[in-house]
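Omission of a single protein chain aside, the complex is shown with its protein chains in their original locations.
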Amino acid sequence: MSAASGDMMAVAAARALSDGQSCFVGIGAPSTAANLARATHAPRLALIYESGCIGSKPTRLPLSIGDGELAETADAVVPVPEIFAYWLQPGRIDVGFLGAAQLDRFANLNSTVIGSYRVPTTRLPGAGGAPEIAGCCKQVLVMIRQSRRSFVSQLDFRTSVGFGDGPGDRARLGLRGGGPAMVITDLGVLVPDPDSCELVLTRIHPGVEPDDVRAATGWDLQVSADLSRTEAPTEEELAALRRLQQAEEVPVAGR
Amino acid sequence: MSAASGDMMAVAAARALSDGQSCFVGIGAPSTAANLARATHAPRLALIYESGCIGSKPTRLPLSIGDGELAETADAVVPVPEIFAYWLQPGRIDVGFLGAAQLDRFANLNSTVIGSYRVPTTRLPGAGGAPEIAGCCKQVLVMIRQSRRSFVSQLDFRTSVGFGDGPGDRARLGLRGGGPAMVITDLGVLVPDPDSCELVLTRIHPGVEPDDVRAATGWDLQVSADLSRTEAPTEEELAALRRLQQAEEVPVAGR
Amino acid sequence: MGVIMPLSEAVESMVHDGDTVAMEGFTHLIPFAAGHEIIRQGRRHLTLVRLTPDLIFDQMIGMGCADKLVFSWGGNPGVGSLHRFRDAVERGWPHPLEIEEHSHAGLTARYVAGASGLPFAVLRGYAGTGLPGQTGTIATVTCPFTGEELAAVPALNPDVGIVHAQQADREGNVQMWGITGVQKETILASSRSLVTVEEVVDRLELRPGGVIIPSWVVGAVAHAPGGSRPSYAAGYYPRDNDFYQAWDPISRERDTFSGWMRDHVLQAVPS
Partner (left out) sequence: MGVIMPLSEAVESMVHDGDTVAMEGFTHLIPFAAGHEIIRQGRRHLTLVRLTPDLIFDQMIGMGCADKLVFSWGGNPGVGSLHRFRDAVERGWPHPLEIEEHSHAGLTARYVAGASGLPFAVLRGYAGTGLPGQTGTIATVTCPFTGEELAAVPALNPDVGIVHAQQADREGNVQMWGITGVQKETILASSRSLVTVEEVVDRLELRPGGVIIPSWVVGAVAHAPGGSRPSYAAGYYPRDNDFYQAWDPISRERDTFSGWMRDHVLQAVPS
């Protein structure tokens, strides 16, 4: 993926966040997008990391979800049992950010294994907080690079639930969060059809054509009748992104 | 009850505690006894109060289990959910101290109501921590003034379990703590018979005769064949007790 | 979220007749000012929830605010009885009071389940006692792994949760320290939450033992200096043990109680 398309993906995801929301953030692309939102249009976005940091305000992109700066800049740091039981589980958090290695047409995700579980071709890191983030947050945003390897007709393993096997499945499973609201890729944006729950391409990024997206999808992709085009990253957005990416590692505050 | 008999009861209870033990303390007589033990032979006794204070070292007797001094002198102050879930429930605590308005021959206790529950003659404060203290601590010490009103053949209400209806009942109820090890009154000391679980008078305090104790018991009291006599309070014990009782209320430390 | 407003306004907008109202603070930081404001505004038919009703619920019950009490220890700590609570339970004055009685561990577990978005909590408790026979909200559950039977209690999710804390900042973030009881759980378990504070500061400085509650889970904050007297606020003022002892004769008779409430609460200026 080119740097430009990576930037577009981060910017598109950042734009999907509103000021004042609470956002459960994983490391990597989601953290970049959430911090970009904080640095631009959503200064009061409350970032929550599963390490127990609530309201972190990092000035640089953390390498891990437990970096010292996340704790030092947090409104509160709570034990890990509390972050899951008191904060994530009750559905207090507006937006959960997820990435994955594989995604299917119902936005179910696989970050566990490629191949069979017992005899894997590639063993991936696994679930982490994903199953409960996907189940409990009011809405979920997925960030994933789009290709036939990642957009598959059949997941090798279901690590977290989007819309399961289709309409009504989340309710049957007792999942109280709203599920995936948007899938943001390096090519465009997909949203679930309100009736079928299947992902529909609604926006394409600058320089991308619908056929490029179809070619990068492992199923017969639905494309919205009023397909729109993502506005290119503004100077301000790109400048803020550079600042976050270039900020130096600062040592942990002294005792 | 005379001051002297109250002192004897506190001293006898304090003597039942060993240095280095952990002790779950309620307010009133138990707190007096536990702090007396700390001030005399058990300086490393760890006092735990249900308000969340662990290892409190008060210099005066607190009026409530949440007094400021208990928190200020504690090794750790934890939230109330933690004190019950992580500290009391797993059976980490050696000794639980309980008092009550009524006690029966199996050392079951009532601190809930005199008369019927729905139409009480006297509504008492109720359970507080008692049911779980009685169930979970490795052993339980009961402090109660002895009379036909308090030592009854039938409780009006069972607030906490001693040995239930007799041998095997604690196991049947899933209670993992050892149950009552000793009942300390203003007249003497009773311990459960290892076979029948029924309380047996094993010691009488100075100036008390077995018939005095029988007369103050609402059932046919068993008296041990080798009944012993409690050693009178020493000067050191009485002096320490006075210091605790006379210590002044100190204001909460400033900010 | 965490809007700072006058106490009278907060109570008026958040506490309604018939609500289930939890007011916590374990000996420390008991929200007396908020309770007195609820009395002054004449709220009725409340279900009041507290581990230890303490003097604040004795006063609210005696003034007729409550139809029901959910509690686990109803005494005057270190002193004796809560006479207004007893009068209501024993003789139905000023009107009958329904009670739902738990142990501390059980009622605490209900708050935890409520704050956790779970329908129930599991604990080792109640077995062999008379409580399950009197309290409908005690059941059992079987461990799916060991087959062991344990006690279960339903989540507690009050309409309103009220606590007192030492500090809030101007955004409505709250800090409390010392004995923090079940206050965080009360805020997180309740549909609406009100925090009265000793002082409003420009910036919260995390203290040893400090618990911070972010503004976005707090409903309203009201500045109420001395708001937990005669209980105490660590770092601000000690517990007024003399008043807890004085409350015994004041509250023993209906007339002396009513007179005291008239002079000290009803005619007091709302904070």
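For reference, chains read A, B and C in written order, and residue numbers begin at 1 within each chain.
Quick note on the criterion: a residue touches a chain if its C-beta (ideal position, glycine included) is under 8 Å from a C-beta of that chain, and two chains touch if they have at least 3 such contacts.
Note that this is a predicted model, so its numbers are computed, not measured.
Asker: Which displayed chains make contact with the chain that has been left out?
Answerer: By the stated touch criterion, the chain not on view contacts A, B, C.
Asker: From the list C:L123, C:A233 or C:M261, pick the residue that touches the absent chain.
Answerer: C:L123
Asker: Any idea which of A:S64, A:Q154 or A:T234 touches the chain not displayed?
Answerer: Counting the whole complex, the residue in contact with the absent chain is A:S64.
Asker: Quick one: say which of A:D169, A:D193, A:D212 or A:E231 touches the chain that got left out.
Answerer: Result: among the candidates, A:D169 touches the missing chain.
Asker: Hey, which of B:G6, B:G28, B:G91 or B:P210 is the one touching the hidden chain?
Answerer: The one listed residue touching the chain not shown is B:G91.
Asker: Touching the absent chain in the whole complex: find that residue among A:A34, A:L88 or A:V208.
Answerer: From the options A:A34, A:L88 or A:V208, the contact with the absent chain belongs to A:L88.
Asker: For subunit C, which positions touch the chain that isn't shown here?
Answerer: Residues 117-124, 137, 139-141, 143-146, 148, 150, 152, 154, 205-210 of subunit C touch the chain absent from view.
Asker: Footprint of the hidden chain on subunit A, which residues?
Answerer: That gives, for subunit A, the contact residues 27-28, 50-53, 62-68, 70-72, 77, 79-81, 84-85, 88-89, 112, 117, 120-132, 135-136, 157-161, 164, 169-170, 173-176, 249-255.
Asker: Footprint of the hidden chain on subunit B, which residues?
Answerer: Where subunit B meets the chain not shown: residues 20, 22, 46, 54-55, 75-76, 85-86, 89-92, 136, 176.
Note that in this section only the chains that are shown with their structure count from here on.
Asker: Make each chain a node and each touching pair an edge, then name the shape: line, ring, star, complete, other.
Answerer: line
Asker: Suppose every chain is reduced to the average of its Cα atoms; which one is closest to the average of all protein Cα atoms?
Answerer: Measuring from the global C-alpha mean, the nearest chain centre belongs to C.
Asker: Sort the other chains by how far their Cα centres are from that of subunit C and give me the top one.
Answerer: Farthest from subunit C by mean C-alpha position: A.
Asker: Distance between subunit A and subunit B based on Cα centroids, please, to the nearest Å.
Answerer: Chain centres of subunit A and subunit B, defined by C-alpha means, are spaced 56 Å apart.
Asker: Whole-Å distance, subunit A centre to subunit C centre, using C-alpha means?
Answerer: 40
Asker: Give the residues of subunit B touching no fewer than two other chains, as numbers and ranges.
Answerer: In subunit B, no residue touches at least two other chains, as defined above.
Asker: Multi-chain contacts only, two chains or more: what residues does subunit C have there?
Answerer: 112, 184-185, in rising order.
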